[in-house]
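Only a single protein chain was left out; the remaining protein chains are all shown in position.
Let's look at subunit A:
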Amino acid sequence: MKATAEAPEAELAPQAVPRRSGVRRALDAIGVQNVSLLIALVALVALIGSKHSEFFLLSNIEVIGTAIAVMGLLAIVETVVILLGGLDISVGSAAGLGSVVSAMVFTHSGATLGILAALGVGLLAGLVNGVVIVYGRVNPVVATLATLAAYKGVAQLVSNGRAQGYTGTDAAFVFIARGAIAGIPTLIWILAIVALIAHLVLRYTDLGRNIYAIGGNDTAARLAGININRYILAVYAIAGVVATLAGVLITARTGSGQPVSGSEGLELQAVTAAALGGCALQGGRGTIAGTMLAVIMLGVLDNGIILFGVNPFWQNVARGALLVIAVVIMQLRSGERRVGMPT
């Protein structure tokens, strides 16, 4: 590089090694945003645990872990979609479609084909979202609102609106739902592996870096030669696949393919978890670690509501309130323009 020829190397050397204290490094690794989430989580756990010591039983923690697996998967891909500057509210319907397809194909051709068929349908559903957004130039919220309705309709059509198949005796589905590897339930393994892959790709590869760049400034990304359309298509396709994987988990847990009942409202939970975990809905900001903390927090909250014997219908109120609180905090932090007149 010509420009570097006369650069004084001696002056650069000490700067090149980042000098950070241990505390600072730990903070960087966790993220400042995530520290407040951790504090909130600890407070919530302390509140629930102080009244109901059974909260800390290993069996209860396993219950929380398996309960958040489905929603956690959706929250992870929702995070990636939001980082890109989009939104996918069709993931809940896609999960329902995946659940039905996996159970119906399973009854004819076995578990492996059933799962593969579901993931294939998810790929297709995600690609449809991406194509409508990229080539139809439709706002992602509108596009996926449309497919939210459409995929739910398709799931009800193919299943006639009824639960499909019975997977409760199939070894593969039983292993997914109730099996364990090294003492840890399979559901938690699946969630952890998907989260780890997403984290590594976002943090350490150029693919992830470019996703952040597109969410931050799509014009800059385009001028830098990044093929934005390809990224949008790929991310929505992956969102579709992971959504139907979540559908397979629903099938495994309930023992049958559920067109609507297992998956309705999951998109709200996924967006809530992502927003609570520190994703800026404008795109470009957020981490998988933050989302996972938020997912755990939502799981603990649901568990607490049951332990305290509160009417479970409050769950939705609590989730909605949390979504608003999360976004309010985010807006105050970033100083972004709010709707209406600034005060």
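Here is the rule we go by: a contact is a pair of C-beta atoms (placed from the backbone, for glycine too) under 8 Å apart; a residue touches a chain by one contact, two chains touch by 3 or more; residues count from 1.
The rule we apply is simple: contacts and distances are computed from a predicted model.
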Tell me the UniProt protein name of the chain this structure doesn't show, selecting from "Monosaccharide ABC transporter ATP-binding protein (CUT2 family)", "Protein FixC", "Electron transfer flavoprotein subunit alpha" or "Alkylation response protein AidB-like acyl-CoA dehydrogenase".
"Monosaccharide ABC transporter ATP-binding protein (CUT2 family)"
Thinking of the whole complex, not just what is shown, which of A:37, A:104, A:198 or A:213 touches the missing chain?
A:213
Considering the complete complex, identify which of A:46, A:171 or A:223 is in touch with the unshown chain.
A:223
Please identify, in ascending order, the residues of subunit A that touch the omitted chain?
1-8, 11-12, 15-16, 18, 204-206, 209-210, 212-213, 215-217, 219-221, 223-226, 280, 284-285
